[in-house]
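All protein chains of the complex are present and in place, except for one that has been dropped.
Each chain gets a letter, A, B and C, in the order it is written, and its residues are counted from 1.
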Amino acid sequence: MGSNSEFLNIKDVSTAFKINGKYYDAISHINLEVHHDEILAIVGESGCGKSTLATTIMGLHDPEETKINGEVDFEGTDLLKLDENGYNQFRGAKIGMIFQDPLSALNPLKKIEDQISEVMNYHTDFTSEQKHQRVLELLDEVGIVNPKRTARQFPHELSGGMRQRVIIAIAIACKPDLIIADEPTTALDVTIQAQILDVLRNIQKENHAGIILITHDLGVVAETADRVAVMYAGQIVEEGSVEQIFNTPKHPYTRSLLRSMPQLDKENDDLYVIKGNVPSLQKMPHDGDRFAPRIPWLPADAHEKEPAMHELEAGHIVRCTCYKTFKFPDEQGGATA
Amino acid sequence: MSLIEIKDLKVHYPIRSGFWNRVTDSVKAVDGISFDIEAGETYGLVGESGSGKSTTGKSVVGLEKVTSGSIMYKGKDITKKSNRKSLDYNHDVQMIFQDSLSSLNPRKRIEDIIAEPLRNFEHLSKDEEKLRVLQLLDIVGLDADALYKYPHQFSGGQRQRIGVARAVATNPKLIIADEPVSALDLSVQAQVLNFMKKIQREFGISYLFISHDLGVVRHMCNNIAIMNNGRLVEIGTREDIYNHPMHIYTKRLLAAIPETNVSRRAEHRANRLKVEEVYREQQDKYYDKDGLAYPLVQITPTHSVALPEDLAEQLKHEGEVQA
Amino acid sequence: MWKTILRRILIMIPEVIILSILVFLLAKAMPGDPFTGSINPKADPAQLHHLMKMNGLYDPWYQQYWNWVVHLFHGNLGNSYQYQEPVTRLIGSRAVNTLWLALFTTILTYCFALPMGMYAAKHEGKLPDSIIRIYTYVTYCIPFFVILVIGVWIFGYVLGWFPTTGSISSTAASGLPSIGSRFYHILLPGVLGALFGTVNVVQYLRSEVIDAKRSDYVRTARSKGVPEKDIYKHHIFRNSLLPIAAFAGYSITGLLNGSLFTETVFSYPGMGLLFINSISYRDYTVITALVLIYGILNLLGTLLSDIILSIVDPRIRIQ
Partner (left out) sequence: MEENLNRHSKISAADLERLSKEAKGEATPSSAKIIWSEFKADKPAMAALIIIIVFILFVMIASLFINTPKMMETDIMNYNSAPGTNGFLLGADTGGRSIGQQLIVGARNSIGIAIGLTVISSTFGICWGLISGYFNGYIDWGMQRVYDFMMMLPMTMMIIVLVTIIKDYNAVTLTLIFSIFYWEGTSRLIRSRTLSESEKDYVAAAKTSGTSNFKIIFKEIMPNISSLIIVDTTLSFAENIGVETGLSYLGFGLPMQTPSLGTLIANANDPNNITQYWWTWLPAALLIIILCLSISYVGQVVRRSADASQRHGIDA
């Protein structure tokens, strides 16, 4: 996992959406690297900008409604500078994407085989026989029991888990270096979720791909990720290895999130509740720590004016210095609200 | 006597096919389940999508036409509409829905939404009613200025709390909570669950808590039933289900819960794959020839499992030996 | 699927029977009789009485109905009192004209509507979209017969570009010139019908395309690296056009209804004009036959739509 294996370098990327004629930042100044052979999880609650980051990398935004700044360096190319045609050389070929809702993400009127081989039409010069073989191979690889039969079916004839496997097959058809999985298991049952995560992990091992796994589910992160970036209100607030994040979380938001999970042996206690709400796009605070309003008991001088990222140990980065003095109200030395 | 007793409940939907469009088969959404809910407890009903848990909840609250079986409340079978009417059943049994946006009428103000059950079941003066609504809003942690607003002006968590306030309005004995927090973010989920617990403590309400999230269910419920394909496969206390699961389906479900302890994840994964393997191998043993679960057999006073007789005997014996 | 179609047809039978009874009774209830006006006004009442009796007009209604149905099954719709010729032959010659015009209008409608709907949706919210939307509002709300009258006035009388009556010029030679003349006669009503009949197809297609544009499967296609042009071709247009195909059946109803007006304004000898004339002459046999035919054509239109839809959409396809 040396730094020379990084192939995706997101530098200072901001994406703003136009709402009633004005632009509002959905994500601001994101810096991230993705390496080969790793699963990077991006975790946060809804409205924190995780999906916007994914669609920004994929170039799926309508240029008239969005303003994107920064640089997405993918194997030496700045993706954000590409035109539509240039982007299409990457999409599907070197970057694959997996979506949340497996039913609507498949064209209801096309057979599974056609939907998988479509991606090969544009990125390979396979003959139709080769494509057919590859489709069967892929379906087998993602764990579909009867590839021949499934290839001939329509999406509505498959179960949710099967459909998600098909989506994965599409994403990996051209052996991409990067796979972006946006909430790939949210719509699925927990037993299916476990299977899909296994499939993802196996694919990553086999293809030496890098995976960006976007999810709100801390359990999924803990089970699957190698590295984790925690996002809040359009910014990354903490980044580190999965052990660093789960065993020694630093940022108040990370710690609050982990604390609000239902926990073993504390069934009769109340759960921890983070005060307030995630700010909406239009009401995003622009100076100071964006999480400060939700930990009001922490004195204002505990926060930096312009919260910067601080590296605590190799790979473990935290925004703002407030983590040093932060304590929960019920902890020793924590002030009451 | 239990608060509510569900006995051999079946909800089947006919499938019509063939030339004359006759009923040739049926979808057995709920296929003969029985359980009791005690006063003041939270009863968990767990299952994957399509297991029939929501249908069960809707039957208990009277929204679903029951094919056969009985739901006894105050000595009357409320699967009959006339009994529900004569008991003012929904005064005592209310519901919280999963989708908070869809469950609040977008064209009604919050006051009218919360007051709806009051207007139908309790005849209060205007001021009494308004006071009651304000107090209910206060209890779920919302300000009075919510009164004349519309549902879309609130966040998901706030809306779900409005739903809770409406369900509590008539001081019911039982609330059916159908996936009340699955659409919510983690921090908001905590808030709603806390309010539900608080209300239970203060008003002595029972919940039928329907969820697919085993973590949340463990946090909320004392007694739990696991549902699979329209049948119950295991019933027990929290302790029974989480520490001594007996049915392979329960075991498989528990093994699939993601492990948050990062250092144990390899071990956990190996365990899950093992359980998965066992599940595949022993499936015929735990399900009958139609792939359905067997009737429940009592193993301990609190713990029942859907097993064929020979297997049940064996397990009972093992249990005694262990004890 | 054949079973489904057959079942649909079976369900239609009682509908057609009820319609036939209804039509028959209504025709009977119409005031006047077909003879008083058509023969010598000084005719002997006894002779008239005899005529009525000969034609079975004094029998109880169910008897008359039964006779009518029996004849119907022998392909005999009776004689037109007004034209003194078998109704089947009379309607047959007129039906060709009506269907010819209807077919032309339908084809033309789709030729106008499909590109318009797709273009509007592709440029959603921009100028072309607004123009097309204004166009559809305008054509939607103005009553069609007003357009026809103004159209025939401007293009037929004032400019003199198109014929204003008939279905074929009396001087046209047989063969190619006769086809040309027929086509010349349906050109103006057809174009007007198509220009002002596009609104349903355009709006439906536009909203289908816009939905498809925003759908997740199109996003999937984008993430596959499919060029925009191909996304429209293989995903958006294909998926939006399939349900549109089913509209063709339903549009029959509208066209038949419109044929009464079109044929009156253009004095075009089709079934619609025949109906209007027959009403004035109380020509029962023709009236009943025409209402029945129009009703059955409406039914077949709906059936056609259902069949098309089930063929093109695998989700509805029934084994």
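Observations on the structure shown:
By our rule, contacts are C-beta pairs under 8 Å (C-beta built on N, C-alpha and C of every residue); 3 or more make two chains touch, one makes a residue touch a chain.
Note that this is a predicted model, so its numbers are computed, not measured.
For the omitted chain, the shown partners it touches in the full complex are B, C.
Of the candidate positions C:Ile231, C:Leu290 or C:Ile308, contact with the hidden chain is made by C:Leu290. Of the listed positions C:Phe144, C:Phe162, C:Tyr217 or C:Phe247, the one in contact with the omitted chain in the full complex is C:Phe144.
Between the chain not shown and the residues B:Ser86, B:Asn171, B:Asn243 or B:Ser263, the one that touches is B:Asn171. Chain C residues in contact with the hidden partner, per the touch definition given at the top, are 15, 18-19, 26-27, 29-31, 137-138, 140-146, 149-150, 152-153, 157-158, 164, 253, 256-257, 260-261, 264, 275-276, 279, 287, 290-291, 294-295, 298-299, 302. Where chain B meets the omitted chain, the residues involved are 58, 61-63, 88, 90-91, 93-95, 97-99, 102-109, 116-117, 120-121, 127, 130-132, 134-136, 138-139, 144-150, 153, 163, 166, 170-171, 202-203.
Rule of thumb we're sticking to: only the chains that are shown with their structure count from here on.
Chain contact summary for the complex, chain A toward chain C: residues 58, 60, 84-85, 87-93, 95-97, 99, 101, 104-109, 118-119, 122-123, 154, 156, 167, 170-171.
Interface residues of chain C facing chain A in the complex, by the touch rule stated above, are 215-217, 219-228, 234-235, 238-239, 242, 312-315.
By the touch criterion stated above, chain A contacts chain B in their complex at residues 45-46, 160, 189-191, 193-194, 198, 216-220, 222-223, 242-243, 246-247, 256-257, 260-264, 266-267, 270-274, 277-278.
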